[in-house]
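All protein chains of the complex are present and in place, except for one that has been dropped.
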Amino acid sequence: MIGRLGVVRRLGTGLAVLWAAATASYVALLIAPGDTVDILVGDGADTPEIRAAIIKEWGLDRPEVVQYLAYLWRLLHGDLGRSYQLQRGVGEVLATQIAPTAQLTLAAAAVGVTLAAVIALVTAGRGRAARGMASLASVAELVAVSVPPFLIGIVLLAVFSFTLGWFPVSGAQGPAALVLPALALGLPIAGVLGQVLRGGLERALEQPFAVTARARGLTERALVARHALRHALIPAVTLAGWFTGTLLGGAVITEVLFGRPGLGRVAMDAVTGRDMPVVMAVVLLSALVYVTISTLLDLAYRAIDPRIRG
Amino acid sequence: MAAPRLPIAPGLLLPSAFLVLLALAVAAPALLTGADPLAADPLSALAPPGAEHWFGSDHLGRDVLSRVVYGARHSISIGVAATVLAVTSGVLLGLAAGLSPTWLDEALARAFDVLSTLPELLLALLVVAITGPGTGNVIFAIAVAQIPNYARVIRAQTFVVRHSGYVEQAVTFGRPRLAITAGHVLPNVLGPIPVLATIGLGQAVIASSGLSFLGMGPQPPAAEWGAMLSEARNYLRVAWWEALFPGLAITLTVVCLTVVGRRLQRRFEGRTP
Amino acid sequence: MITNPGEDTAITSPGADTAITNSGEDTAASPLVAVRDLRVGFNGTEVVRGLSLSVAPGECVAVVGESGSGKSVTARTLLGLAGPGSSVRASAFTVAGRDALTFGEREWRGLRGRFAGLVLQDALVSLDPLRTVGAEIGEVLTAHDVVPRRWRESRTLELLESVGVPEPELRVRQHPHELSGGLRQRVLIASAIAAEPELIIADEPTTALDVTVQAQIMRLLAERKAAGTALLLISHDLAVVASIADRILVMRDGRVVEEGPALDVLAAPAHDYTRALLAAVPSATSRGTRLTDGTPLTTRLTKGSPLTKGSPLTDGPRLTDGPRLTDGPRLTDGPRLTDGPRLTEGRALTEGSPLTDGPRFADGTPGGPLTSSPGQAPVLAVSGLTRSYGPRRVVEDVSFVLHRGETLGIVGESGSGKTTVARLALALIEPDDGQVTLHGEQWSGLPERRRRPRRPTLQLISQNPLDSFDPRHTTARLIAEPLRLPRAERRARVLDLLARVGLPLEVAGRHPRELSGGQRQRIAIARALGPRPDVLVCDEPVSALDVSIQAQVLDLLAELQAEYGTAMVFISHDLGVVHHLADRVLVMKDGRVVEEGEVDEVFTAPRHPYTRDLVAAVPRLPGGEVADLPRSAAEAQVSAGM
Partner (left out) sequence: AAQPEAAAPTSLTWAIETQPITLNPQQWAQNKVRLLVFNQFDALLTRNKDGSFGPWLAKEWKVSDDELTYTLTLRDDVTFHDGAKFDAASVKANLDQFFVEGYNTAVAGIQLRAYQEAKVVSPTTLEITLKEPDALFLDFLASPYAGQVSPKSLKSAKDVKFGGIDLVGTGPFILDRYVPGQEIHYRRNPAYQWPPAGAAHQGPAHLSEITYRFLPEAAVRVGALTSGQVQVIEGVPATEAGLIKSDPGLTLQTALNSGTSFSYYFNVSRAPFDDQRVREAFREAVDLDAVLKAVYQGTATRAWSVVGKASTFYDTSLENTFGGDVAKANALLDEAGWKQRDAQGYRVKDGKRLSVRTLASAAFIRDRRDILAQAIQAQVKQNAGIDFQVKIVDQGTAQKALDDNDYEVFENSRGDSDAGAALNLLLPGKGALNRTHFSDPDVEKWIAEASRTSDQERRKELYAKVQQVVVRDKAIVFPIYVPADQIAAQKSVQGLGFNPASGTPAGAYDVRIGT
């Protein structure tokens, strides 16, 4: 649907963004206080000999530019380097953590989208009942957006796991363990998405084309399904980039809170531990996700809205 | 013609009242509570809400009410400072991009992209990791993460205004470029900012509480809502009040800011037909 | 906001009852739709207030009236679509012979599309932009199970063909944005007639369309009528409905003020308001007269008197709402109209013979247009202008000259490059080729810095005044912007300008969005006049306005031009307006000037086929020759296009 030139252009900017993200994080960590050697040496082994050995082992005696170029070179070969702290290759570390995070974020996205869609569809319309529910829903949405996500998590845990014992407290085994974290992460999304969708539906239902469709004898439900929904999806789709950010960022908190494995945890640990190779890999990964999502977004946008297909 | 406008709409009354209270807590917390938020009394730790401690006491025997009240100053000033920083930088960058030649605009737009490739929280985390925890750094981190939001809007708005009828008209009056930029473009691109900033302020409060939760917020013993919540989660079973009140404070603040922000937005949108 | 109801009631009351009985007598069958004393309100404000109406099978009823008179609301109410927050009352309301007052949503739904098709006013946005044309039409067929599923597609193609959409196979798969306005309107009509309803309600089906397209659509509706479908046609333009309507209802403020067989209403309007409506339409015959009261500009000037009592429009309040009304008198009774000399000069320009028979290429410029006064240097001269956007030539080899006090009209269909020419002339964009000179000096192709000091000479009034105002500024500040005067003088000048365009002083502190469309355009005019320009470029200054307000603005422009001797480039797609105002006219098509000349000549004896089409497409009221008709209340020939 995008011309070939468009694809090349997109790939080009995507790569540029990736490179810039990698470089920016490299520079950022370079100017950060503290010395890489300190992190590698660890507690209680700080003797000059050990320092020297470690500097040599990690090639930290080379000029920064050389290290940076070497880093890029390795990246080009798909080698993400070795974690300073985890005694393993970064690629391997991430590989094991992607699945749980993907599970969590996808489940949360599903929760968010489903809840939002159901609420929006049920409350969009003209009847008095619908209007009553709409105001109720908008209050619920507002609260869902305004409660810090970790508070939602804490409350969910306290109620459904500690007290009622319906769901396991944590871990990544089985679908039951996914319910609470996915809810904690998905509720704020449902809040925002619900507002956007409902606003979109309401706006679409006021448009002249909606009146025209009604004048053709369409039922309200058919009107929503065939006309309004797609219009409401357009602003929702533009928010998808934001959702990705929220999901990935929220994954950090959710994973820490629920004791789930995943990239968020790894990122958090790497950042606090200044585990540079892991941090950079996480940055790259999330840049990659962003670039991918925004490309998909473009396609979705085009699929929904014929006007921008040119 | 128009009905006399109430100074404040009924649906706005409660949120506004709360925000006023909040402003009071920020400006003069001592008016709202007599207790010292930092005074620890280990012997009366984890006392439930009662006559002595209206909101109970925390794990170090500090008065939760006074910590929540004094916490407003921290949490809100972090939010406000971050928002002000983000808005100022965002407006300047967005305006610069919108007015620049295409190549520079493109470069700036990509820079915003790079900044947004990292989820807000992760970016803030990274910034804090580099600069270290602490109030100033949290402000900086949240601001950096929010800059692209504002910059993008301003950039788009600048495009619109730049090609608008009134700017063109100003050209036909023979007004210099700088005068047009200062007199028409800048004031008009700022239109959506109050709304965005109000809602952004709420989001900044949430973001800062998230960072505090992860142990990257202001330093102890500072009363800060997110940090209070983070500590309180360990005492959830024995002292629900320690988590409830700061949690409520954050939520109410964000709800009220959002309600007011939306109202502003409706005003703003209603104004420009 | 709504004026003197007592007066109106007196006029409407006889019509209201007879409307229904009349139609009962005229036709054998019972009416398809009949409503008596319809009242529709929104949140407590009544916008339709006691309207009665009926449509018999096969009949075409037209409802005309100014903007906001409640036409669209009425139309929607007839299908139970008055909208959220509405309250509908009527003493009798039958649709398809059933009592509509008892209808629930389900009953209405059965009738919509099937019994009556509705073509909404906003043609360009009444099709779902996200769905294909085929889906939109197919929807009606599905909703009412009109044809079996397998025939649906062929039926859709048939329908498109029947409304004159070329290449229906291609069009079904296209989306609305890929269609021109005319095609969209056809598709909309196709979807309205898909279920073969007995009644079509068409709300302003031709507004926003070019004259030529407008004529095609009217032909299409006439065909439908000939095929036996009843039509309820809504318009603000009497001329548009004249050719097709059996009966006309004139609406104002939610009531029918006059009703009767089309010819009677047009030929002998009984109500002042109808007469005013007819008079306000600019045309060849209205040249040199005030549209608002029909008096010649000169007469009014020499007399210098306020509006004459009893003349149709003096009690303007009915014509326009509140604020606009009060400024009417100010416009005319000020002392500024007394300095006659300039005015007579203006008259001379429009009536004098040099215009019509002067040598066309007197200045020797090859291809250059005629000059009215060879001795005088042109104020603005444009030669060989060419401009492309991307690969598209939008303007090609356009030349003209403009002299002091002269008005040059530019007409042409949408997209023909009129605005681009205006922007080139203003040097807001640079031509790819050709040049513009102002007062004989180079104007295009200079650095903006060099142009700035001379900019006040050349001012613009744009189509959408609101868009040309900084939304944050007050009227006073807007008018002051182009003035290069010390602060104290500036204030005085702003007040003077406000007075000149007939606006009350209190407007100075308001924001333009708090003003009516007519007031806004006056402010735009005041602002453009501020720097005392020699040339005024007006890009469709009245096309967004109602006929009656348009009339006021056109009068104002004519007066001010006469007073200041400003030269004017006047762009419009409305031939009537151009004919009314301009001395000479350029006809543009696809970026080129296809014909030019003295305005009467071009419009009465067009030479280029395109101009001929254009002139022929202008809807006309039935009646005699243009020239012979007295400019009276009984004026019967009006040409207009909108």
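In order of appearance the chains are A, B and C, and numbering begins at 1 in each one.
In this section, a residue touches a chain if its C-beta (ideal position, glycine included) is under 8 Å from a C-beta of that chain, and two chains touch if they have at least 3 such contacts.
These figures come from a predicted structure and were not determined experimentally.
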| item | value |
| --- | --- |
| Missing chain: touched chains present in the view | A, B |
| Option from A:Pro188, A:Gly217, A:Gly245 or A:Gly262 whose C-beta touches the chain left out | A:Gly262 |
| Hidden-chain contact residue, picked from the options A:Ala28, A:Leu60, A:Leu86 or A:Leu288 | A:Leu86 |
| Hidden partner chain, residues of subunit B it touches | 38-40, 42-43, 45, 59-61, 128-129, 132-134, 215-216, 219-221, 231, 233-238 |
| Hidden partner interface residues of subunit A, rising order | 32-35, 38-39, 41-47, 49-50, 53-54, 57, 85-89, 92-93, 96-97, 100, 157, 161-162, 165, 168-173, 255-262, 265-266, 269, 271-274 |
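Just so we're on the same page, only the chains that are shown with their structure count from here on.
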| item | value |
| --- | --- |
| Averaged-CA centre spacing for the pair subunit C and subunit B, given as whole angstrom | 49 |
| CA centroid of subunit A to CA centroid of subunit B, Å | 21 |
| Subunit C, residues touching no fewer than two other chains | none |
| Parts of subunit C lying in touch with subunit A, wherever the complex brings them together | 76, 79, 81, 83-84, 105, 109-114, 117-118, 120-122, 125-131, 139-140, 143-144, 175, 177, 188, 191-192, 195 |
| Residue ranges of subunit A in contact with subunit C within the complex | 126, 206-209, 211-220, 222, 226-227, 230-231, 304-307 |
| Touching residues (chain side subunit B, partner subunit A) in the complex | 110-111, 113-114, 116-122, 125-132, 202, 206, 209-210, 213-216, 226, 229-230, 233, 236-237, 243, 247, 250-255, 258-259 |
